[in-house]
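Quick one: the structure is below, questions incoming.
The complex appears here without one of its protein chains, the remainder shown in place.
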Amino acid sequence: MIIGTVLGGFLCLGVLGLLGSSLAATHRLIYAGCLVLAATATGDGLFHMIRYGQEAVPAVVLPFGLPWLKAHFRLDSLSAFFLVAVNFPAALASLFGIAYGSHVPEPRRVTPLFPLFLFAMNGVLVADDAFVFLVSWEAMSLSSWLLVLSNHTDAAARRAGLVYLVMAVFGTFCLLSAFGLLAGPTGAFDFAAMRVAKLSPLATSLVVLLAILGTGSKAGLVPLHAWLPLAHPAAPSHVSALMSGVMTKVAIYGLIRLLYDLRGAVGWEWGFLMMVLGAAAAALGVLYALMQRDLKTLLAYSTVENVGIIFIALGLAIAFRDHGEVALSALSMVAALYHVVNHALFKSLLFLGSGAVMMATGERDLDRLGGLLNRMPVTGVCFLVGACAISALPPLNGFVSEWLVFQSLFKGPTVAHWAMRFGVPVVGVAMALAAAFAATCFVRAFGVAFLGRPRSDAARAAREVPWPMLAAMAVPAVFCLCLGVFPVMVTTGIATVVEPLVHVVLPAAVLGWPWLSPVSLTAGSYSATMVLLSGAGLMITTLLLVRHLGTRAIRRAPVWDCGHQEDIANAQYSADSFSQPLRRVFGQVVFRAREEVEMPPPGSTAPARFTLFITDPLWTGLYLGLQRVIDAIADRVNHLQFQTVRRYLLMMFLTLVLLLLVVAVRQQ
Amino acid sequence: MTGFLSSLLPVGPADPLFWVLGLPLAGALVMALLPDWRHAAWLNVLVSAATFGAAACLVFVRPVETPLLFIDDFNIYLVGLTAFVGFSTAMFSAAYIGRESRIRRLAPRNLRFYHSMYQAFLFTMLLALTANNIGVLWGAGEAATLTTVLMVSLYRTREAIEAAWKYFILCSVGIGLALFGTVLVYLAAQPVMGDGVAAMAWSQMIRRAGAFQPELISLAFVFLLVGYGTKVGLAPLHAWLPDAHAEGPTPISAVLSGLLLNVALYALLRFKMLIAANGHALQPGPLMIGMGCSSIFVASFMLYRRGDIKRLFAYSSIEHMGIITFAFGMGGALANFAGLLHMTMHSLVKSAIFFAVGMITQATGTKRIADIRGLTARAPLLGWCFVVAVLAIAGLPPMGIFMSEFLVISSTFARDALLAVPVMIGLLITFGALIWRLQGMAFGPPGQWVPDSERTHQSALVRAVGMAPLVIHLILALIAGIYLPDALVAWFQAVGKLLG
Amino acid sequence: MTSADQIVALGHVSYDMAHLIGAVILMMSFGLLYQRRLTAVIRLYSFQAMVLALAAAWQAFVQDAPHLYASALIALLFKGIAVPFALNWLVRRLGIHRTVETALGIGPTMIAGVGLVALSIVLVLPVTASAAAMTRENLALAMSVVLLGLLMMITRRNAVTQVVGFMSLENGLILAAVGARGMPLVVEISIAFSVLVAMALFGIFFFRIRERFDSLDIAYLETFRGERR
Partner (left out) sequence: MTAFFFGLLHTVLVLAVAPLLTGLVRLPKARLQGRQGAPAIQPYRDLWRLLQKESVIADSASWLFRIAPYLVFVSVWLAATIMPTFTTDMIMTPAADLIALVALLGTARFFTALAGLDTGTPFGGLGSSREMFVASIGEPAMLMVIFSLSLLTHTTSPANMIAYVTGGHIGIEVSAGLALVAMVMVAIAENGRIPIDNPATHLELTMIHEAMVLEYSGRHLALMEAAAMVRLLLFMSIISSLFFPWGMAFVDDGVAGVALGLLAWLAKVSALAMVLGFFESLVAKMRVFRIADFLGGALLLALLATIFLYVSEAV
């Protein structure tokens, strides 16, 4: 089994990194190895999807793990699909790392853990019993936690690590209990047994709730997202790319595995809940992103948004399935998985781009960048493609998946229940807002970072990054275009993955090339290929027209700017000023955003200062609130440490008497 | 010597048990007389190693059971574990004590005393584990208390003396209650088993426990729970534990957490088996679950306010004892297995942590957590071992404790979700505290450090001997998390059945 | 009167005698709770120890178990004579206050004590006499003595009285042990406990505990309780 050897390889690389990380060459070697292995795994996944289709490779049992259970591994089409979605970006990140890996603050804290991180993620995908699944799951959190702590001298990174690991373990506990319920008191922890397990309705609901909590906390679903914007940016960029673009997908995989494979029938209410949570995540996530000045934090928040979109689609799938609309259910699953692939692609592309920017300028703050497009053309173009894709602009891939999600969302009211009928439009509003905000957010990100005039010397002195990094960004950019232009192939591919989950395959006729018309021929269709072709045609026409009707003369001149002509780069619109209108409208409500302008008295030469305060209500309310409670209790309990021996004896005495009373009462 | 020992011990030299018990006893006597403490330190290592060897033989030749001593599936691996941890701790203490004496914290007289007491302590532990007679079990427990009290007060500082005193008083009362429980058990057994030793031999009682008077053993169990529970350190009986751990020499903290608590719990479980075999008596489950939960919660909140690194991990021991008690309280094949596994893993990992803590405190010259920073940057090997150990104790895979916690929580949740929730909350709170402290100590810019000139210049060999136990323990815990030998699994499952 | 009747009668007599002695010991525990003066407490304790010795001897005679005479002897010599002597010496040597500081008033303490006795009686009621190696009454008495000892430890601030409380608790244990028909190891147990007691006394002397043994030093109490706050 190829994937097995790949896993072994990752492990060996990790050990090699632990041993030989003192040599500079080792780092490059390890990243190269990761590249090869990840590429192999991608190939294996693709091959499996094409060759086997639905039927799974029989489970492999290895003699470790729980003694009476052993470790089960299995590769079915779902795992194979996620193998591709995980390992392709992983390969890119490794390629990026070959050049970037030695530029992180302390490479020795990063390189050995990188392959282990990949190992853990792949382990989750091929696990076929709860123990292996959770061990890999935890290993994933653990390795990424250490990666977040790789620049451990930064207090913010340490705080991020703490929040991250605690949240991760919270999620693990939720999954643990869910699996416990599925396995039953006898402890049948292998998935095969869980599929046939009989559960009471209450238990089923508990499993679903715990699964949503557990995987949601990993995927960054609001309100469990608080760790994500802290942790993802703290890691080195090629790791952030994996955490944001890939690890969240592993969480999605866990959810699908639990709710669609292990639990066949789930009530539509849960679908509705997921939909609403997803909508909240989508809208809030991108709003947060709009307010950020730190490029990587911005990207992390936009991950929250995209996870929200995926959750919307998954929730719809559940609701449809519960109401017997299997075709629509399949459609929304396809939409969800399509978005999984897309987000994995462009989010890793964007994070790698931010890494390139950091390497070139050492800056993450948008307001200290600017004008990079001229100095870093390739990075700029790739980043632009990524920005367009994530803003769902045709003909790129982001649009296709969002189009599919919208299509299935517009069919939501076919589920004849008032909650769905009135809920779906609201969710629609949220998602539409999210889409529009995303465009604004990335106009802001790209425009401020790459266009205009440089806002700092670092930005002024930026140089293009070495070729492996460029290649690592160019490849996904190309794929963003391909997946956007030939969507039908992708959807047919995904349909085979979805079929065993919803027991219906999208009819091929409806998906006939090149028209992507999922529901029915009349219900609305999209043909990226034709759009692109006619667009190209119109472009040529335009060029010819302009060429023949007009001159081609061009003069370079100082910027006009209505004659103002100030040259200070800081007179440009900054990131904060760009988001000011939206901040005025939404920020003050959602984030209690406060702006303070202090003007120097007339005549003084002191500069005027503008300071912006943004608070995350969920963070201050939920998390800090929890912390306060724990502190209060800890203070109370702490008194126990400072008693006299007599008091301690008293405690013993009371315990004894209490227990004796219990016995006395029981024996009467 | 052999003759002298055989006069003391109820088994013959042909029996490995004879050596398991005899070697430490003889070692205690010899080291009390040995003039130079350096020789004592190494002799300590040798004797412990030999004891471990003898204990290992038990796996192959299982001695015939006598009314006083016996070996069964339950105590065989605990004997092995105790002998092993005793051995590795002896290695660690050889290096540790060396440094301590160089910086004049310990006088040679104390050191001689220390080594002798160390062996005596091991002897009492092993005796308690192999005891068939519940009276002997009790006596060994008391003797263990006395020896450890003496070692806790070794530094003669006011803190040490107060800690020792607190320990002595609380545990003496606990022992008294335990004795009363033991007498009650005898009272219940005597009419069935007839007079004399037979009515105190566990292995014979368990066969006919069904006929015992249920009320009596229920009553007995309460006294035993409070009595031995005090030594286990279950909240609210835990008060002695943190101070005794914190103020004694670090090797003693290691064996306290790693061995003594286990032995006390072992004693409690023996009686739980009796009750389980009886069937009509009150269910010990709820009582143990209650005390387990209270321990978990008290410990988890205490962790947030600890400024002293040794107390921090002492409280984490309380928490883990709580988890184990909870698991046995739940009962059932999975939970019992988990409890037994957790006992083993905890004693391995927690002693490893105390090894690390000992080296850290000696290297930084402080016990205050706030002053310990950036270990991974300053001393990579030690620092990362510490990180791994703490992660293991916090219950993260691939270490063994994850497996046991996995089994406890999942099985509990499947049977009674409401019981699992508080445990999970407690574990989460504990986890937060541990990771918070760990990050502060292991990461960030390096903190204060005793310059090597002031630190003792030990030979590489001694340093290695001091470091080896830590690494070995962690490797064992790692392996156990991934693969458990079949023999161990068989023992666990057999014991689990008896525990009901 | 047939021999069987004699045995039965003897049995009755023996039980009644044992109960009588046990009751006396219990009374003395109450006395200990009631006493306000240190010397009197010590004297009462020595009486209790002597009565315990008597109980042990009686059991030795009834069960004709000679080894119990040994524990009777230990109780008499060590606890009845040596320990009180040592305590008095300590009191003089360390200049300990002669009056007993109580954490809980005498009255409430007595009430609590009665409650404990009631509790132990309730607890042993369901025990059917035939199923135990000891009569319910004896068991109840012993348990009450144990609990009263513990009560004394937690309601007295004075170090010596607390030690006395511990020792009377232990008297209850020995009472139970000797009362148990044919229980082995009783002697060893009493020896073990004597060691504990000796260590306690030694500790008081060694650590110079004048007032209360929940701290070694009043002034120190504030600054140190396990960990700096």
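To keep things simple, chains are lettered A, B and C as they appear, and every chain counts its residues starting from 1.
The rule we apply is simple: contacts are C-beta pairs under 8 Å (C-beta built on N, C-alpha and C of every residue); 3 or more make two chains touch, one makes a residue touch a chain.
Since the structure is predicted, the reported quantities are computational estimates derived from the model, not experimental observations.
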Quiz prompt | Contact list for the unshown chain, restricted to visible chains | solution = A
Quiz item: Which residue from A:L538, A:M599, A:L624 or A:L654 sits in contact with the chain not drawn here?
Solution: A:L538
Exercise. Would you mind spotting which of A:G4, A:G428 or A:P500 touches the chain that isn't drawn?
Key: A:G428
Quiz prompt | Of A:A569, A:I614 or A:L661, the residue in touch with the unshown chain | solution = A:A569
Quiz item: Which of A:F272, A:F446, A:F479 or A:F653 sits in contact with the chain that's absent?
Solution: A:F446
Quiz prompt | For subunit A, residues in touch with the removed chain | solution = 370-371, 373-374, 384, 388, 391-394, 399, 403, 406-407, 410, 413, 418, 421-422, 425-426, 428-429, 432-433, 435-437, 439-440, 443-444, 446-448, 451-453, 515, 517, 522-527, 530-531, 534-535, 538-539, 542-543, 546, 549-551, 553-562, 564, 569, 571-573, 577-582, 584-585
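We adopt the following convention: only the chains that are shown with their structure count from here on.
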Self-check item: Touching subunit B and also subunit C, the following chains
Solution: A
Self-check item: Chain pair with more C-beta contacts, A-C versus A-B
Solution: A-B
Exercise. Could you pull out the chain whose C-alpha mean position is farthest off from that of subunit C?
Key: A
Quiz item: Taking each chain's centre as the mean of its CA atoms, how far is subunit B from subunit C in angstrom?
Solution: 31
Practice problem: Could you tell me the distance, in whole angstrom, between the mean C-alpha positions of subunit A and subunit B? | Solution: 44
Quiz item: If you average the Cα atoms of subunit A and of subunit C to get two centres, how far apart are those centres in Å?
Solution: 69
Practice problem: Would you pick out the residues of subunit A that each touch at least 2 other chains? | Solution: 641, 643, 645, 649, 652, 656, 660, 663, 667
Practice problem: Hunt down the residues of subunit B that sit against at least two other chains at once, touch-wise. | Solution: 165, 169, 173, 177, 215, 219, 242
Quiz prompt | subunit C-touching residues of subunit B, taken from the complex the two chains share | solution = 133, 135-136, 138-139, 142-143, 146, 149, 158-159, 161-163, 165, 168-169, 172-173, 175-177, 179-180, 183-184, 186-188, 190-191, 195-197, 199-200, 212-213, 215-216, 219, 242-243, 246, 306-308, 311
Practice problem: Sort out for me which residues of subunit C touch subunit B in the complex. | Solution: 123-124, 126-128, 130-134, 139, 142-143, 146, 150, 153, 166, 169-170, 172-173, 176-177, 180-185, 188-189, 192-193, 195-196, 199-200, 203, 207, 213, 215-217, 220, 224, 226-228
Practice problem: Could you pull out which subunit A residues touch subunit B in their complex? | Solution: 63-68, 130-131, 134-135, 138-139, 142, 149, 152-153, 155, 158, 161-162, 165-166, 169-170, 173, 176-177, 179-181, 183-185, 187, 189, 206, 630-631, 633-638, 640-641, 643, 645, 648-649, 651-652, 655-656, 659-660, 662-663, 666-667
